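One protein chain is absent from this view; the other protein chains keep their places.
Labels A and B are assigned to the chains in the order they are written; within every chain, residues are numbered from 1.
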Amino acid sequence: MPTPQSQRKFHVIVSGVAIGLSLIAWSCAFVANDDVNQPIAYNHKVHIENAGLKCTDCHVHVETMASATLPSLEICRNCHDSEPVSDSPEELTLLKYVADQEEIPWVKIYNVPDHVYFSHRRHVVIGGLACSACHGAMNEMTKPATSPFLKVTMKNCMACHRNNKVSNDCLSCHR
Amino acid sequence: MEIKRRDFLKLVGGVSATFAVGGCALDDVLEIPDRLIHRVRKGPGLETWKNTICGLCPGGCGISVRLIDDVPVHIKGNANYPVNQGGMCPLGLNGLHMLYHPDRLKRPMKRTANPGSGTWEPISWDEALKMVADRLVALRTERQSHQVAVLGYDERGLMREHISRFMRAYGSPNYVRFSPSENDAVPHSLLHGHAHIPAYDFLNAKLILSFGSNFLEEGYSPVYYTKLYSRHRELQTQYIQVESRMSLTAVNADQWVPVRPGTYGALALGIAYVLIREELFDAGFVKSNALGFEDWVDRSGVKHLGFRTIVLGNYYPEKVSEITGVPASTILEIGRKIGNTPKSLVLGDGGTLDNTNGTFSQMAVQSLNALLGNYEAEGGIFFVDDVPVASLPDVRIDEIAAAGNRAEPVARSRDVLYPLSTFSIDSFAKNVLEERPYPLSVLFLNKGNPLFQTLNHLDLASALRKIPLVVSFDSIINETSEYANLILPDHTYLESWGEVSNVPTVGFSHFGLQQPVVEPLHDTRSTGDVFIELARRVGGTVQSAATFSDFGEELKFSAEGIFKSGEGAVVSRGQRQLWDEFLLRRGWKSGRYASFDEFWEQLVLQGGWWNPVRKKKSVDRLFTTPSGKFEFFSQKLQEEFNGLIPRLGETGSSQNLESVLGRLNIGARGDNAAMPHYEIVPYEGDRPLFLVTFQVLPNRDGVGAALPMMQEMFGYSVHSPWESWVEIHPETAAAAGISKDDWVWVESSIGSLRLKPRISATIMPEVIAIPFGMGHTSYGRYAKGHGVNPHTIMRNLYDPVSGKPAIEATKVRISRTV
Partner (left out) sequence: MAKWAMVIDLNRCTGCGACMTACKTENNVPIVEPAEALAGRVMHWMEMISEYDGDYPNIEVKRMPKPCFHCDNPPCTRVCPVGATYRNEEGLVAQIYHRCIGCRYCMVACPFTAKVFNWHEPQWIEGATTCFNPDVSRRLVGVVEKCTFCSHRLMKVKEAADEQDRPINDGEYVPACAEICPADAIAFGNIEDKGSKVYKLSRDYRASRVMEDLGVEPKVYYLAKRTR
């Protein structure tokens, strides 16, 4: 018959294993996220340097809304409507989306959680932040980023706020 | 790496959190179609607003709907719409839950087994419409087009005209409506000649005496009245509420006068006694603009007793006190108060009308307004102008339709009952069952939920079962549509074009435009469009009812009439409105719209039109009675009674007025029968307590029961979510040995209900009250099986003149149970 003491030991071992396994599982979850594949290998550099585009030309709502927004098909169609303008195979993929009238299923990598209010308008227009402060030197990128330049964590947000002497009041962001 | 508390718990604790990352977490909401969720998830999050009119109750409040990427996410009041001026009630705010309701019908359905069995099979629109059209065509061929009927609810304005046109072109006189407002208009038509329900100048009145009108919670437009009421302190207006229980309006009034159910008319006459006796009435009005105040002789030389004689002889305070339970001193006090306060206004609804003596009681209440000279006076009552909509072009009628239209309507009683009612559900059910004057082959059910609301449940259910093809337009299957053979689901009000105009008792003419704020979620169709399609399919001259390609076009055509009239203005911000008002008064047309297209664009953008300026009418031209005056003695009613005598002759009784009155269950004799009087309600003597019922804002007339947030709020002031309760006075409860933790049996001669009590002194000791709107046996997963329906234990009685269900005519007994 198991004694109370041995029962306790048993429980400790079982919990230990359970926690151990969960920790492994949990850390796997963190690792798993790194390889993000976008439907089109969009080349920022070529668009900025050759086509002379600015950030706000495609991410149109950066100065007016909370979300900068990923460009809709309408925006791409301003230049890429029927005939390819380059010899990139990626453009053919784009033109197929245009022909099918299907929005490109971009995968968001900067994901601000539901309970946080982050406003691009506030940071860019009022705060005067450059896009590169959080998104890095996008004009150098020839392929889409696979992970965020600045991880969207509360620690990173608050650090920047502290450095810039901006309010770290919980209510400014938590909603 | 930092451990985030939430993630840790997620993995170890097994919490199944449903976090959506980025955008709005709409995936777990009441069934929102995938394509909408996708839009919100992937879209840029652009916010737009659209104005429309709420359709959950007849109140007609303007609403603004917030859309994110064209998906409706929130409803609030339209600040510019004059009926509600930005205010809302709890039900209207919850409108999106109706739009996204999981039990909404997504396509037409056909019933495959017995009614109430819940066995429905989807059917395509084409097949369903073919089924109906084929039957309609066949009936015309057989010259039986009159066997088609439409039973509507409270539709007014364009939808009513639309269906009427269809029926006229098709060839049937049987378009009827189970409509509270049509019943309510009857007493007014007897006194005034026309069937307009008056509007009340609350803002200028100094004393408002309400007989049972629970205008803050029930009635035509609670939000409109709340806005008016809210200014009572600054305007120094006093409110007196006469009611058997303390409704929301009584709670907010300055004085609550408890009155025995069924005796509102007697009380009104008791107060009239004080006004007459103490000469506090408007002698000028009574002399020049009223018939029948003094004793008079009619054209054929018959002498009639006047109102004065009858009141002074029969309604002295002590006697009225005995009848009503109101102390004689209170009657004197109120009479003197309203007689001595200039701009005292009287109105009646609720308990005044909800009884077998409703018509006569309302006539008595309205007489007070006549005595006080309130017609077209400041702080008094007046009649709102009609909206100058364009009339729809006439339909073409062929010989089949002409013959059909001449047939006797099926809803009128072939007996003498309900002479002035436009529709009596009692007669309707009985006639259908007995196939007189002929059987019905097709019945269209246009909304409302008559089987849930009526008192003749069994008869009506049997009648529905008897009709071979019953077609309903409901969005969610309810008690009545369980009996339909086919359901052709309509859009909700948020997905279609419509209008809500001239809500009765609202003090200005207005045209509220309903527009689709989102494309239809499911494969539903606007009922207006369905009738157009049916007209097309039936063909021939019936196609002339399909003048317009769809109901939206018809609405636009109708609105053009308003534009052409140059009257009023599209609702807009306050300042501009006042300026337009000023201009209109000066006789200038504001001419702000260069063209109809601009007018229509503004109308759609803002949500409605109104005319803040009303041409004041001369009292001499106000009444369209035979005498042209306010008739204390209603010649119209007398004529109706006399007209019924020959009809009675058919069934073999002696031909005189007394027989008619007896048949109608009217106790009054002689002149009294055509005048405001206290008509005794035939209560049963063996049960001690009166049963009254009431509606609450989160539910209204049963509509809110489908919405879980409204079910949760059902009895918020008495802590009774999701459940019905019975209000009992502490003395009554003590006498029956009932405490708050017991259950109560409420037993009438018809049946019994088991309820939880709420013991409170906010009700007369001899009265108990059960809220209406619960006790659904259908109508979605959240309505079904909660609470009880007090109408199921009420006696099948109606006001004999107007046909209105008498929901305060039942007496009960209570006992304690477990």
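One rule holds for everything that comes next: contacts are C-beta pairs under 8 Å (C-beta built on N, C-alpha and C of every residue); 3 or more make two chains touch, one makes a residue touch a chain.
Quantities reported herein were computed from a predicted structural model and do not represent experimental measurements.
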(request) Could you tell which one of B:S230, B:T624, B:N656 or B:S739 touches the chain left off the display? (result) B:S230
(message) Using the touch definition from the top, which of B:G86, B:P520 or B:P626 touches the missing chain?
(response) B:G86
(request) In the full complex, which bits of subunit B touch the chain not displayed? Write them out. (result) 5-6, 15-18, 23-26, 28-31, 40, 45, 68, 73-77, 84, 86-91, 93-94, 96-97, 102, 216-217, 222-223, 226-227, 229-230, 232-233, 246, 248, 251-252, 254-258, 697-698, 708-713, 716-719, 721-723, 729, 760-762, 765, 781-782, 786
(request) List the residues of subunit A that touch the chain left out of this view. (result) 113-117, 119, 121-122, 125-126, 169-172, 174-175
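Throughout what follows, only the chains that are shown with their structure count from here on.
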(request) Would you mind pulling out the distance in Å between where the CA atoms of subunit A average out and where those of subunit B do? (result) 54
(request) Would you tell me which residues of subunit B are touching subunit A in their complex? (result) 1-2, 7-8, 11-12, 19-22, 24-25, 42, 44-46
(message) List the residues on subunit A that touch subunit B in their complex, please.
(response) 18-19, 22, 25-27, 29-30, 60-61, 65-67, 69-70, 72, 103, 105, 108, 111-114, 153, 155
